[in-house]
Every structure is written in structure tokens, then in C-alpha cells.
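Reading through the C-alpha cells given below for one structure.
All protein chains of the complex are present and in place, except for one that has been dropped.
After this line comes chain A, so read on.
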Amino acid sequence: MTCYLSKDDWHSYYKKSLDRQKLDEMSSHLAQCSECQNALWQIQETAELLARGKINFDPPPDLKLNIMKTITKSGYQADSNKEPTQKETASSYHIELRNWGFSMMAAGFLLFALNLSSLSPNLLNTQVAQLDSGFNKQIILPFTKMNQLAHTLLIKIDTLTDNQNKSNQ
């Protein structure tokens, strides 16, 4: 007799994890096919043997506690699809502000340098330091003030960022 079912579904049949129609079909085939009976018998036998290797002890009571402790302490960690948090948004705003400050400084310096070159058309950047002391003072004074202003501005931005970070922690 030809065994049309082959052995492909017998483990599913043993767990009754097939639809009703398939189960009935296999049951009626089983009644007349010794090959399939043998296949099923092997599964039954293995199940009985391995049942002796089964454990029935439960996890220790502190397992769940430890898991929950770690989770509440760290929050989400390994999640790559994470939305930016409030903290990240706030800091990036301050970083942008800081960058904006730098840009303004650079623009100011460029305008100042252009003004200088209009005073003396042949003046090269490297020659600024060699100017006579009177003219030097004129350059250094606004330069120092600008430096101080920029420094104060940057410190202000940094303090803001720090405070923001601290309040988020």
C-alpha cells in the first residue's frame, strides 16, 4: 500500500495541532498503514523517554524582582528606534544656540577685518600685528571687548545647557 501522507505531519498529529479535517484524515490512514503507525509509535516512545528528563522546578522568587529592578533603574536601553527624549531635545536646542553664537562671532570678526582693510588697502592679515602702537590700541580695544562679550555669551549658553541637563537627571 502506498503511504500518501509521508512522515511530514506526524509530530503535529501527536500534539493535535492540525485542523479537525486533517486529523480525521490521518487517523483513518493510520488504521491501515503500518509504516505511519511505526512513525507515530516512535514519537510516542521518545516522548515517554524524554518525559523522564523533564524538570518541574520553578524559577527562584527573586528572579522577577531582579528583572523589574534592572528595568525601572535603566529604562529602555538597547532600543534603536527610540524617539528623542525631552532631555535630548533641550540640549540640542542649546547646542544650536551655541553654534549660532559662534557664527555671529565669526561674522562680526570678518566685518571688522574688512573695515580694517578699507583703512589700509595694502594691509595683509599677517601685518596686523606689526602696526604701530597707537593704531594697535585702536584694534585691540574693540577686539578685547568683543572677546569678553563672546566669552560671556558662551558661558551663559553653557550654564543654561548644564542647568537643563541637571534638571533632567
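As a convention for this text, a contact is a pair of C-beta atoms (placed from the backbone, for glycine too) under 8 Å apart; a residue touches a chain by one contact, two chains touch by 3 or more; residues count from 1.
The criterion applied here is as follows: contacts and distances are computed from a predicted model.
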- Note on the structure: Taking the list "ABC-2 type transport system ATP-binding protein", "Competence protein ComFA", "ECF RNA polymerase sigma factor SigW" or "Succinate dehydrogenase/fumarate reductase flavoprotein subunit", the UniProt entry for the undisplayed chain gives the protein name "ECF RNA polymerase sigma factor SigW"
- Item | Contacts of chain A with the absent chain, listed as residue ranges | 7-12, 15, 17, 38-39, 41-43, 45-47, 49-60, 63-64, 66-68, 70-72, 75-82
